[in-house]
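In this view, the complex is presented without one of its protein chains, the others remaining in place.
Lettered A, B and C in written order, each chain numbered from 1.
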């Protein structure tokens, strides 16, 4: 089928390629001029009604403004899919805005990263059943080979797709940190000779085998001690939102939150909290700090 | 080749079957009389020198006493493999004891659970290169099909196999808890209609795809809301040892430890710590506790 | 000075008493008819302009509707203080609403619980300097004896008082959980004979001495094994908001979040996450669960 793709970055561009390889007609637009058309307006004109426009633009302002613009340009019966990493609470807003023009809305969480083009993407969609049905040819082209239900789900009403993707990413944070702690411990001076070989041997038969493990093995094959990489880990919104939602629903999330906080800490040049701990140690114990500590030996003032 | 297998439970019994299916001759012994021979003594007599005896008995006392007995029964040139979940620090003790008789020793962490019989076991071995070499036919029969290095590793000297397995299990705790938190949050009242279907859709293409996820999907297919299962999770030694080792090496292990503590908490009928928190809340805030709280309204005594 | 107090519960009622004992004139109103006047309207009429009205009503709807009503009833030059546990983001809304009528607004976090009436309350205020100045006689009556700056702070502009109180409560969660874990460990079978006596001996001279410890000692004197208390701990909003804010500012908060999650877990009859962990253990290991587990022994299906 015919599809407009807005956003042709690492995700959108690869998805457009995979869709074309499956026989779909994709008209691409990107605001850097790299697409098939020069404007959203042209994109809409290039598509035959009823149109399908798939968004792969950054969550937040960029997605909001694109949806706003499309609300003006599209017609009743058209359909917008937000495949980006929007917060699930944005979906109701977008759906309502478009619904005012009779334009349909589906949110779709997309997982798979740069590997998705060849291996297929995991897809989690939210919206009305009829809209999902209409998009099945697209979902089938994007998802991996195999049974549809192993790479695609209609997760629930509008918002459920991004919600499922948010939790997916929260879980991902926990998984990554678990492997990372294991890597560090294996490397920390115990009897293991070759950490990369051990993790590679986990690839088959073990309980911890996974795709992330496969990537860890690849990374260690390229750089056995990760010498080329700094321990600085960004986070995108989904991990934060997952913990926020856990708090809203009173769900204990010690592992996902610990993984998130480890990333925060990884980006600090010097931790204010640990300055405070060091300061306290100096105060009560006269323990030396790296720079100061004289105060610790003053006579007590009654504190 | 010929092999004695001591311990024919869920692990040892399945491994014996897999080895036989691969053409090896396995003489099994179990202290419940279920084996091919009636005693360790008979086992040793049934094997041709130089013998190989593989232990799959519970870690700790059972393994220690078996090694002790074998030290008396075996001859120089024989080889003992401890494939159980022994603590890596036990290995040096066992190796030294056997070495006094000229008996060789290899430790081998074995992962895969009840699935290993058909799918193969992930293997992590520690010991001298010559001993490992001698065991390769056994390792090759036990490990999954595919490249040897993806299901087997010679991890280092004696102890390294169990060390690698210990860390493997620590990572496993973190992975399981990550999926578990995701499952709980998906189930907690958000917009997702069918949690099992969402997790099944993570099976292909997503970043979180793994064998543990496949098992989670199976569990939810059999019991969509896990109604048949109580939230009571045992732990075996490896998770504890992993955190102990992290502490020895000053490795931060927030995720693995959080997963371990969640298991501890799952087994408490009533948490003493949370009694203390509830008591404190009653003390300062006059907050009602479930049973008492009168003390909170007493006049302060100068505390 | 003269002051209207709205809300005469455990906090507001005690604060009114303390203010009166210090010579202030307090006109109390509560919607259960327990106050000096029968309505907010009567309260406003009973006060001489420029009026000061202090709110001690539950955060959220109750506070919002009271501020809304006061915005209609008060006059330019009057002053509203929100002393409840409102979220700091509510303060800007309230201040703006009142500012439209020329009514001033101050937010004030109040700590101390049921002990505040006799010992004084810790106060953290946000607002304009002139408004704070005007309220100093009230703050001085409410706060404990001693230097003003040890029991009161003008923390910053509107919102800063509740922000400081929010963080105070987040810290409080961490402190309580730390003592609670210590209590549980002391009680867990080690060599300590009398846990209450040990914690009492921490009251003087030690690094961990604190008011919360004093309360813990009191609780254990009344109920040495906390037999009368269930390990069920509520949380109010501030702990959650603290973690939310930590996430907004990318501040690692492992301790405060762990304390919050421990409370969530304490209220679960059965943990969905731990059901998932138990289900996974049954799947891969054939480990028995408390009710089921048969699936674990089925032959693998290729998952």
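A few notes on this one:
Convention: contacts are C-beta pairs under 8 Å (C-beta built on N, C-alpha and C of every residue); 3 or more make two chains touch, one makes a residue touch a chain.
The structure displayed is predicted, hence computed values, not measured ones.
Checked against the full complex, the candidates C:16, C:40 or C:160 give a single residue touching the omitted chain, namely C:160.
Among the residues C:1, C:136 or C:185, only C:185 touches the chain that is left out of the figure.
The chain omitted from view is touched by exactly one of A:31, A:64 or A:271, namely A:271. Where chain A meets the chain that is not shown, the touching residues are 10, 112-115, 118-119, 176-177, 179-181, 183-184, 187-188, 211-212, 214-220, 222-223, 226, 228-234, 254, 258, 262-263, 265-266, 268, 270-287, 289-292, 295-297, 299-301, 303. Touch with the hidden chain on the side of chain B covers residues 207, 240, 243-244, 247, 250-254, 257-258, 260-262, 264-265, 267-268, 271, 273, 284.
If you put the missing chain back, the residues of chain C touching it would be 88, 111-113, 116, 119-124, 126, 143-146, 149-160, 163-164, 167-175, 177-179, 181-182, 184-186, 188-194, 197-198, 200-213, 242, 245-246, 249, 251-256, 258-259, 261-262.
Following the convention adopted for this analysis, only the chains that are shown with their structure count from here on.
In this structure chain A contacts its sequence twin chain C using mostly the same residue numbers, the overlap exceeding half. Closest to the protein's overall CA centre, chain by chain, comes A.
The geometric centre of chain B is 43 Å away from that of chain C, both derived from CA atoms. Inter-chain centre distance (chain A to chain B, centres taken as mean C-alpha positions): 31 Å. A straight line joining the Cα centres of chain A and chain C is 35 Å long. Listed for chain C are residues 254, 258, 262, 265, 268, 271, 273, 284, each touching two or more other chains.
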